[in-house]
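With one protein chain held back, the other chains of the complex are shown just where they sit.
Letters A, B and C name the chains as they come in the text, with residue numbers starting at 1 for each one.
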Amino acid sequence: MKKKVAVLGATGMVGQRFVSLLNEHPYFEVTSLYASKNSAGKKYKDAVNWVIEPPIPSYAKDVVLKSFDERVEEDIVFSALPKEVADTLEIDLAKEGKFVFSNTASHRFDPFVPILIPEVNPHHIEAVKYQKTEGFIITNANCSTTGLVIPLKALMEKFTVKSVFVVTMQAISGAGINGLSALLIQGNVLPYIEKEEEKIESETRKILGEFKDGFILKSLPVFARANRVPVREGHTEVVFVETDADCEDAKLAFKNFVGIPQEISLPTAPEKPILLHEEMFRPQPVLDVNSGKGMSVSVGRIRKNNGFLTFTLLSHNTIRGAAGGSVLNAEFALKEGFI
Amino acid sequence: MKKKVAVLGATGMVGQRFVSLLNEHPYFEVTSLYASKNSAGKKYKDAVNWVIEPPIPSYAKDVVLKSFDERVEEDIVFSALPKEVADTLEIDLAKEGKFVFSNTASHRFDPFVPILIPEVNPHHIEAVKYQKTEGFIITNANCSTTGLVIPLKALMEKFTVKSVFVVTMQAISGAGINGLSALLIQGNVLPYIEKEEEKIESETRKILGEFKDGFILKSLPVFARANRVPVREGHTEVVFVETDADCEDAKLAFKNFVGIPQEISLPTAPEKPILLHEEMFRPQPVLDVNSGKGMSVSVGRIRKNNGFLTFTLLSHNTIRGAAGGSVLNAEFALKEGFI
Amino acid sequence: MKKKVAVLGATGMVGQRFVSLLNEHPYFEVTSLYASKNSAGKKYKDAVNWVIEPPIPSYAKDVVLKSFDERVEEDIVFSALPKEVADTLEIDLAKEGKFVFSNTASHRFDPFVPILIPEVNPHHIEAVKYQKTEGFIITNANCSTTGLVIPLKALMEKFTVKSVFVVTMQAISGAGINGLSALLIQGNVLPYIEKEEEKIESETRKILGEFKDGFILKSLPVFARANRVPVREGHTEVVFVETDADCEDAKLAFKNFVGIPQEISLPTAPEKPILLHEEMFRPQPVLDVNSGKGMSVSVGRIRKNNGFLTFTLLSHNTIRGAAGGSVLNAEFALKEGFI
Partner (left out) sequence: MKKKVAVLGATGMVGQRFVSLLNEHPYFEVTSLYASKNSAGKKYKDAVNWVIEPPIPSYAKDVVLKSFDERVEEDIVFSALPKEVADTLEIDLAKEGKFVFSNTASHRFDPFVPILIPEVNPHHIEAVKYQKTEGFIITNANCSTTGLVIPLKALMEKFTVKSVFVVTMQAISGAGINGLSALLIQGNVLPYIEKEEEKIESETRKILGEFKDGFILKSLPVFARANRVPVREGHTEVVFVETDADCEDAKLAFKNFVGIPQEISLPTAPEKPILLHEEMFRPQPVLDVNSGKGMSVSVGRIRKNNGFLTFTLLSHNTIRGAAGGSVLNAEFALKEGFI
């Protein structure tokens, strides 16, 4: 018996990924799709401007979209809501007893809301017990943060990490379907993404921190610079880590890294959370973004210099960094008995 | 003594070209810039998201933007208004005695409004005398139409043209600053542009037709297919023309083509309205779009087969096909005594 | 018992597609990979600059590459040879009794060599009986021709077609791995592709013609213009067809078109050779190139005007238009008893 789930914000970039990834999911069955007033009442296939390569799943095509102010029947909710709607709606849903798995930044720093990546900070899920609502909110990290903390965690399991510098080269899909004008990015680099650097810096410290009656941020200097590049999918990040790990240490740590999702074989968990590349010209978005069905982080170009380890990572921003991350969180919460 | 002019819709793609092309113009001096309510009251440099390569001219930086509902003082108005505003505002302005040079499609098919390209249909300017307003509206053609009719006119001066097929590969700047999402066009071809094909087909017949107390459309079958390609500036068009001209005829016709703007040396008129390329790999947007300061149409790859002459043309869509075309129209109207 | 096959030119763009498409093929097993002298002797994984998204199949990784002058043991040969090698080597192989399925243009117009697309001209395979060699050569068409003749055939089964105009917007993968400099195509359109237009025009007439003791070219004027656009995979073509079919006729003809490969369920045959799109903005390379695993031709934007039917098609240039086409030809030849 599959659990019924609703997808909120189903027509956007991340919503489309939810609709696609939840197709024939072993645990979950999508029974409602929600969108803004403009789309509500229309069939999904008529309202959506479908922009991802896997075609619209049959199950979704003729679903009539509900509006955000309609009551949600399902117990489990995947949220790809715009921030201004999520600010209150996600809390209302949690109060009504819903289990909300959210992509939105709204509640990532609420007192007992975890930013969960089950390979990295599985115990943070305990925080939901402190949420004063019948249901709960579990968020996943910003797309750039997600790619970064997975290899950082692999290093920190065995080595000291003193500081982190990261420069991102982010894909246009991260801005949503209509979030970035072609004229601005065509053949160009944009040297700034609003609020992205702050998110990477603060979320990394929270995810890598502890939870004991409350979140204790990791005392780790993180210095992020976010750029947009003309790539469709996949955020590339160059990372400098002040650490005692040398190149071979780091390679082993990356190669052998697994987490609970791998151990308990969650359906969306990739066999390898980190794919290590030895070739000089990898990882590349065009060739590697879909590794592990978009759930593996590809890491390469490992080098050590002057006390700093450096590497380049690539992560699928709308799968691992968004909808896929939420689906994995829901699988994890279900199997661990939180739902 | 320069004539004072206003630019309406000054913050958009075409508006920015107006502001740039009218910098140190020998006939005109921009004294007001108009924008939508959101921008009105701000300094131009603060309201505009400047996206073209020549920097904002000094004269414009600190101009405080006026709103469309404020009275226009200047006699000459360059309009890059959105269609829904232009529908009524351009007519109101003409009634008030303004000479409106418009880029908008709103009035191109009004009874006595010419779609003017002074090299092609200079006599169409006579139509403004029939406009029942103190001032007048002169429009320029759609950006794709402009590039097409100039070489067609060169051919038709000496040869018979029976039908025209045209396939466009249009630049993203044609959609405006925020008109096209990067996600949709990145590494892609979009096989359709709304209303573009109809515009090319109908405007071509009007421009190449006659004016005698009214416009008589040219009886010429034109069959257009419009595509969007990931190019920043410059519309490329492949044209098949059913004609008695052979390749050498056509080359001569293109090479020697000049119009009144060249004869009377209008400041914005390019020395050569048509630049003929003999190399196989030309014209190309990256190398040729700025030919003649963006006012020349580049033509190449001329071939004859089966009764059809074919060639490839390239035209700067926001200069010759938009703001530059309007400025040339105003220069022409002024020198011919219509202002 | 699978048939052993060799792939010649295995490290190039089309060679990589062969290696990928023949992975776990139900009829064929790749037992040798051939490359130029520079690569011969190396393991495939070390010699190849793998540029397609599906990873190198395990079977191929450690295969030691043979050089073109080494003897071929296998009876069936897939050739992605450079033209200058194919000119003589493919003939030598046919003389030795090999069944050569070639992507190269070298022998497409040899007297009894068919350009075979089994949905379109299956009977042309009869020509191989006239080849004066123990084995034979079967070629597939140029990548752009392939996408064009499939919908043309669908029309011609029921309607008259008098002339064809086609404008292509071709992907960079068509030029091979190193065939096109990034500097030339980045944000650009190249208005010419060497020899492409002649190939489209002549191959179309041969494929749509008859075979009776020799090939009789179809008397059909075809006028092609080939352009390169910054798209990774997938050739888009805008086609004007002088025909008595109207839009609804054409849609039905496209939708219902099937050929022998579908009837006898060849493994590489797509369920639908032609995928009809009704949405205005389809087909698009980014969304549709992999339809039918890259073997379906997507057709959309059907319109009739002035005696001409027009439509836009999209075809995967290195699958349907190259390696996939050859594999389908080999499946067809095997099932029809020619091997």
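Heads up, the rule we're going with is that contacts are C-beta pairs under 8 Å (C-beta built on N, C-alpha and C of every residue); 3 or more make two chains touch, one makes a residue touch a chain.
As the structure is a prediction and not an experimental result, all values here were calculated from the model.
Q: In the whole complex, not just what's shown, which of A:R225, A:K251 or A:K293 touches the removed chain?
A: Hidden-chain contact among the options goes to A:R225.
Q: From the list A:S20, A:S39 or A:T236, pick the residue that touches the absent chain.
A: Only one of A:S20, A:S39 or A:T236 touches the chain omitted from view, namely A:T236.
Q: One chain is left out of this view; which of A:F165, A:F211 or A:F338 touches it in the full complex?
A: A:F165
Q: Who touches the missing chain here, A:G135, A:G174, A:P261 or A:P283?
A: Answering carefully, the residue with contact to the hidden chain is A:P283.
Q: Which listed residue, C:P230, C:G259, C:P273 or C:G324, touches the chain dropped from view?
A: C:P230
Q: For chain C, enumerate the residues touching the unshown chain of the complex.
A: 13, 51, 172-173, 175-187, 230-232
Q: For chain A, which positions touch the chain that isn't shown here?
A: Chain A touches the missing chain through residues 163, 165, 167, 169, 186-192, 194, 221, 223, 225, 227, 229-232, 236, 238, 240, 280-286, 300-301, 305-306, 308, 310, 312.
Q: I need the residue numbers on chain B that touch the omitted chain, in ascending order.
A: 50-51, 53, 186-187, 232, 286-287, 290
Rule of thumb we're sticking to: only the chains that are shown with their structure count from here on.
Q: Just curious, how far off is chain B from chain A if you go by their C-alpha centres, in Å?
A: 46
Q: Averaging over Cα atoms per chain, report the distance between chain A and chain C in Å.
A: 40
Q: In chain B, which residues are in touch with two or more of the other chains?
A: Within chain B, residues 186-187, 230-232 contact more than one other chain.
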